[in-house]
Every structure is written in C-alpha cells, then in structure tokens.
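What you see is the complex with one protein chain gone and the rest in place.
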Amino acid sequence: MPYEAVIGLEIHVQIKTRTKMFSAAPYQYGAAPNTLTDAVVLGLPGTLPVLNYAAIEKCAKLGLMLGCEIAEVCKWDRKNYFYPDSPKNYQLTQNEEPLCIGGKVEIELPGPSRNVEGDHRWVTLNRIHLEEDPGKLTHEAFETVIDFNRAGAPLAEIVTEPDMSSSTEAVAFLNCLRNMIVYAGISDCDMEKGQFRCDANVSLRPVGTNKLGTRTEMKNLNSISNVKAAIEYEIDRQTEVLKKGGSITQETRRWDVESSSSFPLRSKEEAHDYRYFPDPDLMPVQMDRSRIKELEAELPEPPLDKQRRYQESFKLPFTLTSVLCVNRELCEFFEEALQTHQAPRQIANYISNDLLRELSAASDSGDCALDVGQCKLTPSHIATLVKIIDEGIISKQIGKEVFNEMFVTGEMPDAIVEKKGLKQSNDIDEIEALCREAIAGNAKAVAQYKEGNVKALNALKGPVMKATRGQANPAMLDGLLKKMIDEG
Amino acid sequence: MSDLHFKTITELAAMLAAGEITSVAITQAVIDRTAAVDAQVKAFLSSDPKDALSQAKASDERRIAGKSLGPLDGIPIGIKDTLAVKDQPLRCASKMLENYVSPFDATCIAKLRKAGVVIWGRLNMDEFAMGSSTENSAYQTTCNPWNLETIPGGSSGGSAAAMAAGEAIATIGTDTGGSIRQPAALCGVVGMKPTYGLISRYGLVAFASSLDQVGPFARTVEDAALLMEAMLSKDPLDSTSIAPQGETNYAAALKEKMGPWKLGVPQEFFAEGIDPEVKTNIEKAIDWYKSQGCEIVDISLPHSELAVPVYYIVATAEASSNLARFDGVRYGHRSDEAKDAMTLFTKSRGEGFGDEVKRRIILGTYVLSSGYYDAYYLRAQKVRRRILGDFEKAFEQVDAILTPTSPTPAFKRGERADDPLAMYLSDVFTISVNLAGLPAISIPSGFTESGLPIGLQVIGKAFGEADMFAIANAFEQSHGYYKMMPAL
Partner (left out) sequence: MSETPHIDIDYVAKLARLDMSEEEKSKLGSQLDDILGYFDKLNSVDVEGVEPMAHAHRVANVWREGDLTGETYAPEILTGMAPDHRDNQVVVPKVVE
C-alpha cells in the first residue's frame, strides 16, 4: 500500500523589537550572559508582566502580510510547565484567543532547472499567536548553565494546517515565508541566531484516504537543510514501520545533525498537561480597526506578487526576477533606478549580476543580500551608466570598467568617463586607418573571414580596440571592417 | 509619654507638627514596645531598629527644614512579609525564601516612602498568605494580644497583632480572601481592603492575582484613610491597576459625609455557622445605624454560599501557577538532593513549602488539569460572575452592606489545624468581596464576654471607598472601641 506524507509546520519567529515582550529590558543577540535581565525577566517574587505594544503591532502586521484575519480581541493565557530555562515555570502565550486567525502563504516550488520557474500553490495557516521566549540552556559535561538574556523576547508562532506533502514543499514554504517576514520588517529571520525556528509534524496515510495518521513532532530544526533532512528521514522511518505492520507512536523527536537521524525526546514522554488558563495579570487587547487599516496600507508588496509584476510589466525573465525579488532592498533599488532611466532589462542585469557579484566579493561573509544599503552605489549610478551606454557615449565593454570604478569610488559614471577620457570614439578616419593596419597585418584572418568564418573578424577588431583603449564604437568598427574587406 | 505607641497617626501627626515630639521618639517608643512584648506576641519575623531610626532621623530633619511630606511623615509602619522592600528579607514566612532579599521596593512601599513613612520590620503571616490563623508560618506562630492562647487570624496575622499590641503605629497587609479584615476583626483593629486595582500589586508576592489587594491596618478609620490615600496609584508596572474614580480625599471626606445612608443587610450572612455572640453584636451595630436615621434594607446575595468553593478553586488555581517560580533555580531554597531537572524541582519544592501551601498547589493543579478544567475552573469563573451580579443588584438599592467580618471570634491555636475545610469556612463573609473586587473595611464593634474582639464589616461599592470610610467612621467615633487596648 503506497503512503503519502502529511506535513504541518510550527514556526517561531523572534519579532524585532527593542525591548522584551513583557518588560522594558532590551534584547539583542550575542550579549554577555545575563546582562539583559531585570526583575520581571528573572521572575522575581512580586513582579508582573506589562505588554509591549510594539510586539502586538508587529505581529498584527505579520498576520496581515500572511492573509490572516486579525482578531477583534486577543487574550493571554498561561501555559504551565516546569523547565529550568523558564523563569516563571509558565509561559505567557495566546491559547484560546490568538491575535491572528487563519491565513495563507503563496509558495513557489522549484522548477525543473534553476533557470525555470516552478509551480505555485498556497499553504493554509491555522493561526499566529504571540508568546515569550525562554532563556537559553547550555549543557556541559556534568551540569547545565542558564543565560536568561533571551527570556521574554517576543515570539510569533506561526502554525500551518497539515497542508504539505513533501520536504520540498516544506522547504519552499519556509523560504517563501521567510522572504515575506523579512520584507515586512518583522524579523531578520536569521536561523543561526535563533530568530526563525521550525518544528515539523509528520504523519503518513494511505494514498487516496483523508483520515490523518498518527503524527510525530520534530523539534529544534535550526536550518532549512535540517528541516528537509529530518522530514525525509521521518517519512522513510514511518514508511518502514507501517510496511512492517507496526504502528506509529505519537512522540516528540529531536533531530541529531551528527548522525543525520532523529530520536524520541525523553523529557517529553510525559503527557502534555499544560493547564492553560487565562493570565490574571494581563488584560485583553482590543484591536483598533482603523489602526489595522493603517498597518495594512503600510504592507510591502509580497515577493511573488512583485515577481509576477516584473515579469509582466517589465518583461524580465525568471532568471532575473528570481534573483531580484527575494530581496526587497534590491527591488527598491531597481525601481528607483527606473525613475532615472527606463531600461528595466539592462538595469536588472547590472543589479543582479554585476552589483551582487561585487557586493559578494566585497563582503567578508560572502553574503551580500542585505548590504545594498551600505554600498557606495545609488540607483542613479546604475541608471546613468545604462543610460550612457544606451546613448552610445560609452561601449558596453567600457561600461564594465566604469562599473568597477564607480563601485569602488562611488563617483558618478559620467564623471568617471569624463575624467578618464573613456568616451566612445566615433572618429571614422582614425578607426579606418587602424582597420587598414589590422587587415594588412593579418592576412590569415582576412582569408578565413572571406571563407565565411565571421568570428575571424574578432582577431582584426582586437588590435583596433587595443589601440583605442576600447573606445572605438563597436558597431562602427564592425561595419568598417566588413566593408573594407568586401571592397578590397 | 509612655503610650506613644498606642496613639493614632492623626494624633502623632498633630504632635509632630506642633513640635511636641520627634519621629525618632515615636520610632524609639515602637522599638521599645516591640522589644518588651514581641516575645509573647511573635508578630515580627525580623526588624532593623537602626535602619528605622535612621529613617526617623531623616524625617525629623525634613520637618525642621520645613519640608515635611505630610501627616504620615515620620510614622513607623510595619510591613507584611509578602511585600517587597528593597534590601530587606522577603520570605513570605516560607522556608522556600529563607535567604531571599528583595532587590526592589514594591510600588506601595515606594509610595509610602514618598509620604515619609518609616518602614518598620517584617511581619509574620501564613506562608505565602495561605491561611486564616497565621499558624502556617514556617517560622513562628503569632499570638492574639487579647488572649495569647488564641490565633490572631490570618493570613496577615502579624500585621493585625502588631497593631493591637502597639508594636507599630499602623501596618500594611494583603487581602486575597479576607486576610486583612478577618485578622483585624479578631485583633480589634481597623483593617481595610480597597477596590481591586486601586493599589498596585507590583512587589506583592502573588498568591491569587485576580483577588490579591494591598491594604492598611490602623487604629482608626481616619488613619486607614490616610494610608489608602498615600498608596493609591495607577501603576505602569501593574496592568491590573486602575486610576481612582470619584472622591479620593478620603480622610477629609469622612468627616463631611454624614449620611444618612441606605445600608443593606444580607440575610444569608446571619444564617447557620455564625457564633451567637457575634450575631447579637452585629445586630446591635445595625440597630445603632438605624437609630441614626439610616435606612436598613434587607438584601439577598443568593450565590454567597458558593463563594467558598468558587474562591478555593480560583485562588488555588492561580496560586498553583504563581508559586511555580519557586523552583530552586534562580533564587530560594534548592535541595541538596537535586540530582537532575526533575529532582531539582520536586525536592526543592517538597522541602521548601509547608503543608497548607502544598495542599493548595495540589488542589489548584488538579482543578486546572486535563479533563477537570471545565467542571471546576471554568464553572467557578462563571459562578464568580453570578456573585458579582448579586452585589451589583444589591448596590442598586443601597450605599453599603453591613455584615460580620468573621463568623466567630478568635479561636484557640491548633483547633482547626487538621481540618482545612473548617478553616476555609472562617473566610465565608470576606471572600465574596474579593471575588467581586469590592472595597470593604472591618472595624471593632465590641467584645465577647470572654473579652475577644468582634469586627463589623462595611462593604462598599466599587470605588465607593469615601462612603465606606464615612459609614465606618461614624460608628467608630460614637463607640470608641479603638481606645481599648489589650493588657500585655
């Protein structure tokens, strides 16, 4: 009997606020241990939580971005469980009445090759709620040490419906989701910093049936490749069990990167009895409808909508949109450049090839994606460069040189051209004279060209370009050479 | 001036203003009195006479400089061991917090400091405010100064006994189900619980968050009113605190407001279980109000017999979660037998908590646990609204409600120690007030034949403190029981 997988994901996103969810202590990644605490964060006797409104707004914005309905009223519950990283031994969360309800995320599946766009589909969300992060445990040889810096950082938990059927879909979902969250400025979603964490629920059912099988939950998947590997491992494992006539135990499993396999978590064996009840210290939040309309108006265009628009309005190929549209800053850069010079294809080319390559080379980490704002080039640099090429002031070849120069110095391309005397040469007498020399000096190439080998012409163009330091108008050079050989 | 310690705040404030006395002298009198009688009364868990005298000295210097902070400036006030005072022990009369020192002031303490109060000592209580006799302290059993064989009531028994014995000019307690009013009645002093939200709970170690309130013990209603005024605050650190509404110059207003009032008497409170001497005493008090032209209205609070079960479900549920933070991880008692995450919690908590606290944690955990939540906790929350509805209906007809504070006078030590249910029933007249979030005051209304004090409870409308104080003040001033002191 063939089985199909049913996958649901729970994603914890650390919301980018200056201060914590229920206290004014700051949060930032990487601070020295226990330097970002206060009485509330440590759960000292007598302390009370006070809601950080910024977290509510950012989570509402996230919900709007992901097509959720924003609740009229949301409330706070206590989730009671003991763990040494939890300062109160309960977590403030939203169980009964979450802030965001439903929602759906458009995903793009991988195409048959990198250059070909894949299918799109929608993944349905169940809800998004807010909760507080616990502290961080570090397990040493004989002891565990605790840093409470992270405790109380605001988390949005995004819960999908069991709506995916393969690791490929799950990965596509996570990538698209992450792009949208980063686009909306809710979080940087850096998985290494724990800003974007994923748990996966996996079950199998016979193909053609609807009833969900027993699921297992995979915890601590801290990279996209782990998510992929863990889901694939779990599908294989469950398939084996079922094929042998066994049954699946509902359990929480931990992915172990070293061994590329997962194990049931001992501490989670105990039945979940979280004794949720309404938190008596926090009052309900009534969402102001007019404020929600304002937040909605502030939302950025989602990446896949943008990709569609670029393809339709600007006729950009997928090879360019797939590079541009995952990065909101690049898109803004691109659209601003269009204000100066309407040449979308060429501008997009410069951005997604030359600019990204140089940024990548320039940044130590090799990760250039977010550094557009820090580089010396403005949209007007690139637009002007494309413009002077289009106007025949410089050749494309010279354009590359100008690009590299302006990337380093930040000077405008026309100024560089002026300063270095790079303007394209349209001096027909000079070029004709040089062509004559070239033809005289390379009889072999002339003969090959005459036999029909058009490429042989390049051997004649070379010396001319060299003599003009690349400034000879390529079209003029090409025309002159052909004419002179044919005629002569 | 040998009896300075028995004077009222208003008397002492007048003497201070007239330059007849100093705060140092008052504070020294209270320190001397405590040294003389506390071996019998056992109201204080700890005290720091040097610190109190230095606060008193600072007060005297302010007064000499013409910068007195008002009628409370220089008055020594005792503090229940559940309110955080910076750099002082905060043990909640529990072994769990044996060595814990608070790094911050509770908001109400900070407010009292602003009024110039001399913060004086740590007063005994039932462990974590759970109890009605102060027998549940892990450190000592406080005795009722009127009869050392009997209990002082609880949970703020230390605060009430210290008042009655003249070991402080006033004291501060907390009231979750009667923990100020019941001991006030049993010790023959004034004890008051404000409308829920009027005094910040920040720095009050939570027992049951939706019921807990801070309030004063004093010799007279006027003194209690002065302390209330000083502690009022809409505190940004407590989301459940609210701005006062209506008249808040309580001390001034209580002399102006002379009625006559419409006073409700709930028949349910005079039925079974009430001591005949208490019944007769309160009926006499009601007759007195009638003789003064007040209209006495028979009212019904039909759900009041459900107040005890509702209270013990709501309060224990909240407590089970509030006390989860006492786990031996960050502060407080850690068991020597802690070997792993489980025993770290179970052994530390098993050793740190006393019987009554354990009993309530178990009960509260049970009523929230899977399968029982709807039958107990949710149902109790609904009945709680019914109880509030009873009061709202009654207050359509009356300005205040008169009841006994406690069904019996002080009972003998150990008498109810093994019968928790009987102990719980001693709060039967006070807890519905907490469930409804209303203000109430207990004032001395006479003595039993054996010389034990009896208390009259005046329950006000929400934010109706001004009327409530005036009603209580009228009785107090015409009867003068506050001038009676126990022979110690």
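Read from first to last, the chains carry the letters A and B; within each, the first residue is number 1.
Keep this in mind: a contact is a pair of C-beta atoms (placed from the backbone, for glycine too) under 8 Å apart; a residue touches a chain by one contact, two chains touch by 3 or more.
Keep in mind the model is a prediction, meaning the values are calculated, not measured.
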| item | value |
| --- | --- |
| Visible chains in contact with the missing one | A, B |
| Per the touch definition above, residue among B:Asp38, B:Glu127, B:Glu222 or B:Asp327 touching the missing chain | B:Asp327 |
| Touching the absent chain when the full complex is considered, from B:Ile31, B:Ile109, B:Met192 or B:Leu211 | B:Leu211 |
| Touching residue (missing chain; options B:Val37, B:Ala185 or B:Ala380) | B:Ala380 |
| Touch criterion as defined above, residue of A:Ser23, A:Asn126 or A:Gln471 at the omitted chain | A:Ser23 |
| Listed residues B:Val101, B:Leu148, B:Ala252 or B:Met485, member touching the removed chain | B:Val101 |
| Interface with the unshown chain - residue positions in chain B | 100-101, 103, 196-197, 210-211, 236, 239-240, 242, 303, 305-306, 308-310, 312-313, 320, 324, 327-334, 338-347, 349-351, 353, 355, 358-359, 361-363, 365-366, 369, 375-376, 378-386, 388, 420-421, 424, 434, 436-437, 462 |
| Chain A residues touching the omitted chain (full complex) | 17-19, 23-26, 32-39, 42, 50-54, 56, 73, 82, 84, 137-148, 254, 265-267, 270, 273, 275, 278, 280, 282-286 |
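Simple rule for what comes next: only the chains that are shown with their structure count from here on.
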| item | value |
| --- | --- |
| For chain A paired with chain B, centre-to-centre distance based on mean C-alpha positions, whole Å | 58 |
| Touching residues (chain side chain A, partner chain B) in the complex | 39, 42-51, 78, 80, 82-84, 87-90, 144, 146, 148, 267, 271, 273, 275-277, 280-283 |
| Touching residues (chain side chain B, partner chain A) in the complex | 83-84, 90, 92, 97, 100, 102-104, 106, 201-206, 208-210, 236-240, 317-318, 320-321, 324-327, 329-331, 341, 344-345, 365, 368-370, 373, 377 |
